[in-house]
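I have a structure here, written as C-alpha cells, and I will follow up with some questions on it.
Excluded from the complex is one protein chain; the other protein chains are retained at their positions.
Right after this comes chain A.
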C-alpha cells in the first residue's frame, strides 16, 4: 500500500469511475453494425463462407498446437481478418466490452463459466451456428457437451479436455517400501495410513508430504469420489450433501495429519511447479491428483532424476472417476461477425485440425529430442486418431503408465453441472473449504456455503 499516494482518494472513486464509464456506455449492448461479409449476419442461419474481420478475446494460443490450428483457419478462410486479443480470459474486460456494445466476435473461456453467462444472456445460443455451419456436435465427448449446454441449449463448442489421475514420485515410494497400488482413493483408511507413513517432518518444517489431496481446488473431486453431486442437474447447489461433508472432512483430515493446514500450505507455496525442482522430482510430494497437461511439463525433468508413475483415481466402489475441466468457444451477445466466429469454432475443433495440431506437436517433440505425451481434446475421434497415429511407447515406462492412465480416464470424467449461479457457487464452496482447512467444522462450513449459493442461485434464476 502506498499511503501518501492514496491520500485524497475516497473509496467510491475507483469503483464509480469504472461504473460511470460502463453506465455512460449503456447497459445491454446492441447488435452493432454487422461486420460480416458472409452470407449471414447476426441472428441469421450463420451458413456460408465467412469474410470480414473476426475479433477474438481470451485466446492465447501461442504454442505450436494453437498456432497450427490458427493457420488451419486462416488458410481455409483467407477472406477473414483475424484480430486476437492475446492473454487469458478476463471476465471484467469481457463484460465491459459486451455492455458497452463493443463485444468481440468470439470469446474463449473456461467451460464452467458458460452457465452463468448463458443465464445472463451474455453469450448467444449456438443453435443457428451448429445448423448453419453444419457442426457435428456428436464428435465431441458427451461430458464436454453437457458442460456447455444450459437449459437444453448449446452455448459453447468445447476444446481441450482436462482430467485428473494420481501422479506419483516412484523413487520416494520405492525408498519407503510402499507399493504404488497403495496410492488409491477407494479405501480411505488405507490411504490415510499410506499418507502418514510417507509424510516426513523435522521440527516444525515439513520435509515431505505423503499424499496431497489438493484442497481446496480438488474438493469437487473428493465429493465425486464419495458419490456427491455438488451442483444438481437443474443448476441448484447441493454443497452440504452429507457425502460432500464427509469427503471434505476426510480430505481435510489428510492435511491435518500431514503438518496441519498452515504449515502444509506454506510448504506447498514454496514449490516450483514448472521447473526441475517440481515436487515430484525433488521428492517433496510423493503423490497427488493432477491434470493431464502436467505430464508434458514433467517430461523435461527426466534428466533431473524424476521417476514417474501413476494410478487411477477411483470412487469408493473402485470405479475410475475424474472431474472434468477445459475451455470452450462462445459467441457473445452483439457479436458483429457471428458467421466467421462459427466457422472458427468449427475449424478449431474439427478432427482434421486437431490432427494438424498433433503433427505440429510431433515436429516440436522431434526438434526437442523428446517424446509425445498425448493431446487431450474434447473431440473423441481426434483423440483416438492422434493416439493411434502418434503415441508410441515412451522411453520411460512410468510415463507410459501415466499417459495411459489419463487416456483411460477420459470417458469416465464428469463436470459440475452448469448453473446460472456457477461463479457464486464456486466462490461459496471454495470459501467453505478454506474455512474448514482453517479449523471450522466441515458441515458448518458447507451449510453456510449452501445458504450463500442458494441465495445466489435463486436470484440468478429470477433474472
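As a working rule, a residue touches a chain if its C-beta (ideal position, glycine included) is under 8 Å from a C-beta of that chain, and two chains touch if they have at least 3 such contacts; residues count from 1.
What we mean here is this: contacts and distances are computed from a predicted model.
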Per UniProt, the name of the complex member that is left out, chosen from "Cytochrome B oxidoreductase", "Carbohydrate ABC transporter membrane protein 1 (CUT1 family)", "Succinate dehydrogenase iron-sulfur subunit" or "Lactate utilization protein": "Carbohydrate ABC transporter membrane protein 1 (CUT1 family)"
Option from A:99, A:226, A:258 or A:309 whose C-beta touches the chain left out: A:99
Chain not shown: contacting residue from A:82, A:176, A:427 or A:444: A:427
Sole residue of A:134, A:179 or A:269 that reaches the chain not shown, by the stated touch rule: A:269
Residue touching the undisplayed chain, where the options are A:86, A:174 or A:205: A:205
Sole contact to the chain not displayed, among A:115, A:132, A:158 or A:216: A:216
Residues from chain A at the interface with the omitted partner, ascending: 1-7, 9-13, 15-20, 22-23, 27-29, 91-92, 95-96, 98-99, 120-122, 203-206, 216-217, 261-263, 265-267, 269-270, 333, 423-424, 427, 430-431, 433-435, 437-439, 448, 456, 463
